[in-house]
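Notes follow once the structure below has been shown.
Note that this complex is displayed minus one protein chain, with the remaining chains in position.
Letters are used for the chains, namely A and B, taken in the order the chains are written, and counting of residues starts over at 1 for each.
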């Protein structure tokens, strides 16, 4: 084709060339290590998560071989325990959570009309930590060192007494890496959805998937911390002998179950809601209409998220909690069916008002309906306590959770991958194989798991390695195994078909499904920078309202057209109205995320091999790299407000009181606060519920400790405020900084003073808790101290000014948190001794 | 700010009430049952009253100047939270305390 470009076309091409030089990673393998762009790391993330899905699937096949025949000699009980534990762990932690995070990193910026996620380097760091941690778990399994206590790892079975090897530690440390990456992704998603959008995209105009991911990310920030605490307690008990779960010394194994399921039940919805968001995105397009009851669906998603925090005890109906206690959770568990029903009927109602077309994504969504509704109904059955008492820990539960997770998550995610394939690869899926794969997978799924429901009702316990021929379960299990193999073939065909489509299918035209949302306003495959200019939108479906919008965007009609300042820029808007507020300056390519991930993983993994020195060195490396990381952003001079296009002059994100880093810190501290709250809950739980309390002795506060703590806390709250004020008025901030330093040291000294004659942490859970509370104070004191030193250095080197006071405000946030939780922690440790 | 409060407070109150009541119940039964046995229905009633007060505030009071979408969202969620408080609170009036 000869280039006959009109002036408009050439303007688009000019912009494209400028943007591509600024936003691209270097070519070749080196590019993958340094890239921070959401398109690249999202794809990497998605690929690795898929690989873990394949591994988890192979493990499932081993399980079904074992159970296909009675008295199977395929695996010994010990091996079988490792296999089912790893199947659950891999699927829940290494596949399900990372896979939707990957999709949201890939897709959210496009849907929101922005160019990248809020914290590109943090995103890349999360992905690398996940890759290293996940791979370590798999390598351990191949070496025969896998955990074998079931994927929820109940102590005392997972304690050193009954799991002496390193299997349980592998699990705990592997899970830690997933937690780190999930929290990194969650912080990113919340800040992106709240602040990084197209101009004019008010809350009411946000794409439905963004609402769902906002809700899910907030759930991750509040549901993961209890689990993190639980695993910290278990690892500390295993490594140092602090008896949090040992009954003889005032611990309680039930504490683990509370902390685990306090995470574990919201987790089910953390997995389901992104899939629901995908259905809400795809189904209206397939039905050629708008979603019915947008407001209802948003309200249902929020309600479901919050109510799901009131369900955790329904995993513990058989642990001997009084009837009334169970009744609260039975009631809450039935109640969540209402927002779920609202969503399901919103989707069916949407089909009702539209003209549905049976493209492949729609087919998978129908597979979802046929499966998920059954899973939902058996879920309601399980909420009924007496029924649960019978089927709990049988194959009925296993079947139920697969209906919910495969039907409610995997099928919609397959629909999503097909639907977004043109965006990712530029090619439109169209082979017949895809339909064959669907018709193999869905019936095979139902054969497998309907049979499994039945086996459960006949009394087949989950996790038994073998069964006897006379129990009458042979035919059922054999059918389930046949179904499972067909299911595996089905999934393999899906992956094969997706691969073939990605490479061989014909090029797609722009917006092939005729969708109305912004992610389809880009050329296909989506370029790294996304949008030539940040568009101004006036409705929920901007492409329906203005089919020429993609071309106008490409020609630079909008904010921040091109990359005139030769750096990565995108728009930050007001949360509620979507009015342009700031120009975000995003970091470019960097090897730092990769390096930080290596030392972080090393600090987790080295203790497994007894290399505690390596771990300590790695931790120093983490702190050093983190400081260096923070150092590389920011500016030495005031740039002043910049031209954002369309006649708007906006400040850059370096020169506002609430830079993105402030928002990120706020969210991180939300998670940290929930973690601290969980610790206080654990303390109260042990005190009231665990046997062998009160401890032999409390600790007496005396006078020195409380005075140090109180004075330190006050100074810590006052100092940073004074610093911020001084910086804002161009005054020397010495007093504020000094006050902060004195405050943090005094608070740390109070914690140290408490431990000076504190109880032995290994003799009773109270002593262990006191040490952990002090540890919380000391850790946060160290972090505050590092941040203080960093800020002092930054001030000295000229990185602050009355405009650039955001870093001091971030310190203020952390110092407040340290002071408040520190005082609470010390009070909680001293209180019983003071009143005894 | 007002919008964020109006949207999040009702369900947060439900969550605090729910876990508080569950915790109180657990502690009561673990320590022999007597000290709080009269209190639990009262606590549920107070939570419900707070919840309904919040609902009234959202329906009639401050968030009126919010954009339509946030106003409707906060109203719906306030209704949901009130209903949830009643629904999960009813067992207290029906079942024996620590059987």
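We adopt the following convention: a residue touches a chain if its C-beta (ideal position, glycine included) is under 8 Å from a C-beta of that chain, and two chains touch if they have at least 3 such contacts.
Everything below uses one rule, namely that contacts and distances are computed from a predicted model.
The protein name that UniProt records for the chain not on display, among "Sulfurtransferase complex subunit TusD", "ABC transporter ATP-binding protein", "Spermidine/putrescine transport system permease protein" or "QoxB, Quinol oxidase subunit II", is "QoxB, Quinol oxidase subunit II". If you put the hidden chain back, the residue from A:58, A:143 or A:318 that touches it is A:318. Shown as candidates are A:9, A:461 or A:565; the residue that touches the absent chain is A:461.
For the chain left out of this panel, the touching residue among B:27, B:50 or B:95 is B:95. One chain is missing from the display, and on subunit A it is touched by residues 77-78, 81, 148-150, 154, 156-157, 161-162, 247-248, 252-254, 289, 292-293, 296, 300, 318-320, 323, 326-327, 330-331, 334-335, 337-338, 341-342, 344-346, 348-357, 366, 369-370, 373-374, 377-378, 380-381, 383-390, 392-394, 459, 461-467, 690-692. In the full complex, subunit B touches the omitted chain through residues 91, 94-96, 99.
Throughout what follows, only the chains that are shown with their structure count from here on.
Between subunit A and subunit B the centroid-to-centroid distance comes to 28 Å (mean Cα coordinates, whole Å). Contacts from subunit B toward subunit A in the complex involve residues 3, 7, 11-12, 14-15, 18-19, 21-23, 25-27, 29-31, 67-70, 72-73, 76-77, 80, 84, 87-88, 90-92, 94-99.
In the complex of the two chains, the subunit A residues touching subunit B come out as 202-204, 295-296, 298-299, 302-303, 306-307, 309-310, 313, 321-325, 327-332, 335, 339, 576-577, 681, 684-685, 688-689.
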